[in-house]
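Could you have a look at this structure, given as structure tokens, before my questions?
In this view, the complex is presented without one of its protein chains, the others remaining in place.
Letters A, B and C mark the chains in the order given here, with residues in each chain numbered from 1 onward.
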């Protein structure tokens, strides 16, 4: 594609045009016309086109980093002060993008929050059109119950609650636990597409099995139960366990060591979480991936239509966002707005790989044919 | 689906819960916590959930009717006062939904405008990611040139300019002409997905053929050129001519008269414009349909996720929007926000049918699996 | 693809291998082994692989031409001697490929026959899994009734009877009429997939409308009735009329004259008949196309996996089949077996274009991913 990565403006183009100066009478008529437009709930395009239709995406959302070392203590204080229960529903604290004017949105489409559940607490059941997942950067002891199926939550696990499934959480231990929630709340709110329904006050099944029934039925590689041959909108796997994610990434790097194609680029392993009934994304609006960089490895610089949120799972490194470098530590979260240039760099001296979880709204753009990618030095 | 059509509130639920009154010390701590949230760009869910996740869609957009008898004269005044050309690009005046706070949006996703081109005027060429169409309620004399293919515009025609096709318009007569434009500008702006590029000042082909090359290649029923076997994102047909739309609707009513299934419901004929390479919608974000009601006929009352804009093409009747009846005449436009209840009624004494053009954002919701429909008296 | 177009043999490869001559004792043991295989219904691969798995497709079906001047008089004689009615069902006479050992098959997958119906005769109703169509090279006066919908048959029309639709034919005139039938009878027989059911003795509707209800509902370019939004396995259009086919081809040649891309290659216009609900082939096993060559034009030489049957509709020319040229006149039919090399040539001095109808089993191969095409001088 011949589109440039950088914005230019309608204004600069318009400025080059020497329009005749209106006479005072014309100016008065024009003023009256605009007043009449306003009265009839009309707005002309020609005064707004530069803002409405920029040359390249010009998001209000800005790149931003939230530190886990800030987030967790605040969540713990909320744990002391704010009860969890019906009405408020969840003790979740959302990342509010500084560019989005005080809304609780990480990006225009995505919600990201830290959720905190004290020892023995229960978050009551409900369901909603919004698609949700949880990712656990540390801790254990909570079970999320999805449509009656209790799902253990542990470090590294990626857990699904697709739209319109009843779900609640309960902490089976005396210790608190925190994790991140990702949802398409902003998109659904924007699009006026959300339904919500309350469920039971306590979770419908307080059992604490190691693996959920959904995993027992579905989490076998390349195998599908004959009792489940109808494709489903979202993945039927409630939990993608860390041991599988870790193994998949480790094998990619080993295959690379052995000289076989397996990684995205040199030193950069990555997997996408998928719906086994289709091979596609886990939910209609949310893509989830896990990335691992060897110490010292770096990605290319990329711009994409659509936004994403990343969380560091392990290791240390940095991200360059629109040219500005930010160092990252375990648990840190950052946001990449649409068409922002990003690249990742794993610390060279690190003894561990640099592991990051990512989720994005890419399925929205792919399904509506708005997806574009620009790779610096490669896209023409 | 067991979802109710009407909203209830989180507030009413929360109100039923008697939480212990915080002590002054607790209240102070809580206040400090919220201040600290704010400092770290964090927002709690529990204070916002009622607005963020209503029980049913609660759009800010409101039902509204714009009168053609108001619109056209204002457009004509703009024709006298505002030149059309590079920079402003188009003399288009947008329907601004009174609920959407002064944005030039008919609904959160859809743009609808009246565009006016004086005799011998030219709107310069450009292209953009936004998908666009035009619908002509009256007049003729303009050709829109889409990727170099001149397309005549006449009453009843539905004309496509899918994303990223260069296009401009020129008036080949001495008389002005106006039509409506529909685009996904609000969606693309919201989603930060838009690219824009200027083209030539004049249209690239000033020929004025009766039918475009795209029609000559593609507008043959059930036939596909062997030179065009790759499916396309959007329809390759640049113009859907009135004579075909009219004939299709007329045949449906005749078939109904003869006792055969053909109409949507008694006295209600309708067609959808489609992409002949897939049988699906004409563009990834926009659905377009044409509806015809016999004199005296009425539709059921329907609520749908997603919004639409209608224009009366011929005849007279009324629309009931969330219980409020509004009479309609030729050229009038009205907006149906998400989940608003709507029904149409053709005047009983009319000598003509009640003809309406409709466009909506339904493909967005279907592709992302948020679509729901509620028909009064039928949906359980 | 690097596959060569021509066959070589396992035998030639095996011949190059000097295997040790078996001793008499070994030979006796081997003979006994083969006898024991036979007793247990077993057959070794190594003695058969050359025939079973040739280097390139080696069809038993051969290229062959049937002359309309031979076919029609024979069909007329059958009209005098053989009654049409329940049990025999149809007065259809099938093209029997000389390579296929006396079966009534044009190719391994396709059936092609001339069907003849005398004045005032009726072919009784029945239905079957097999997909069927008719193509009319001359004549008129018969209506085929498909699921109760009477469909006029006239020169140039392509008419569908997809699997499991009841259908019968009746001649409303005193004159006989003949046309060609195409079905997937050989495939369905081979695959043991066929079901058959008798219907009424006379057609269920003896009306003789100009256009069928299916056309009135569906044959509008790019339009789809809202009462028919579920995609259908086969096309809902019962008749593809000559006037549309002719117009589509004529426009392609005119566009070529004007310098625009529209034809398959210089002087070669072609359309595919499609299912408007999907844009794909009209039926799951049968593709149908119409080709028009300007006087003097020729196609490239092509080999394809899968077989096809062609009928000359108008004009004169020739086909080269595996290197052998055969001249063709109106109504002549010829068969192209899988991987046979074919090219068409329109007579240079002709005052008309060279018009040909084609049907093939291409959807079978595309849906099962066996499709391959080799174009002489282009495929590497």
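Definition applied: a contact is a pair of C-beta atoms (placed from the backbone, for glycine too) under 8 Å apart; a residue touches a chain by one contact, two chains touch by 3 or more.
Not measured: the values here are computed from a predicted model.
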| item | value |
| --- | --- |
| Neighbouring displayed chains - absent chain, whole complex | A, C |
| Touching the absent chain when the full complex is considered, from A:24, A:101 or A:222 | A:222 |
| Hidden-chain contact residue, picked from the options A:30, A:62, A:76 or A:248 | A:248 |
| Footprint left on chain C by the chain that the document does not show | 3, 10-11, 13-15, 17, 19, 26, 29-30, 33, 36-37, 40-49, 52-59, 61, 64, 66, 70-71, 74, 77-78, 81-83, 85-98, 102-104, 108-109, 113, 128-130, 163, 185, 188-198, 233, 284-285, 305-307, 337-339, 363-365, 367-370, 372 |
| Touching residues (missing chain, whole complex) on chain A | 213, 216-227, 229, 231, 235, 237, 240, 244-245, 247-248, 251-252, 254-255, 260-264, 270-279, 282, 289 |
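The rule we apply is simple: only the chains that are shown with their structure count from here on.
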| item | value |
| --- | --- |
| Category of the chain touch graph - line, ring, star, complete, other | line |
| Angular offset of chain A relative to chain C [C-alpha, multiple of 5 degrees] | 180 |
| Far-end chain from chain C, centres as C-alpha averages | A |
| Most centrally placed chain, judged by C-alpha centres | B |
| Centre-of-Cα separation between chain B and chain A, whole angstrom | 29 |
| Between chain A and chain C, centroid-to-centroid distance (C-alpha), Å | 52 |
| Length of the line joining the C-alpha centres of chain B and chain C, rounded to whole Å | 44 |
| Shared interface positions of chain A, touching two or more other chains | none |
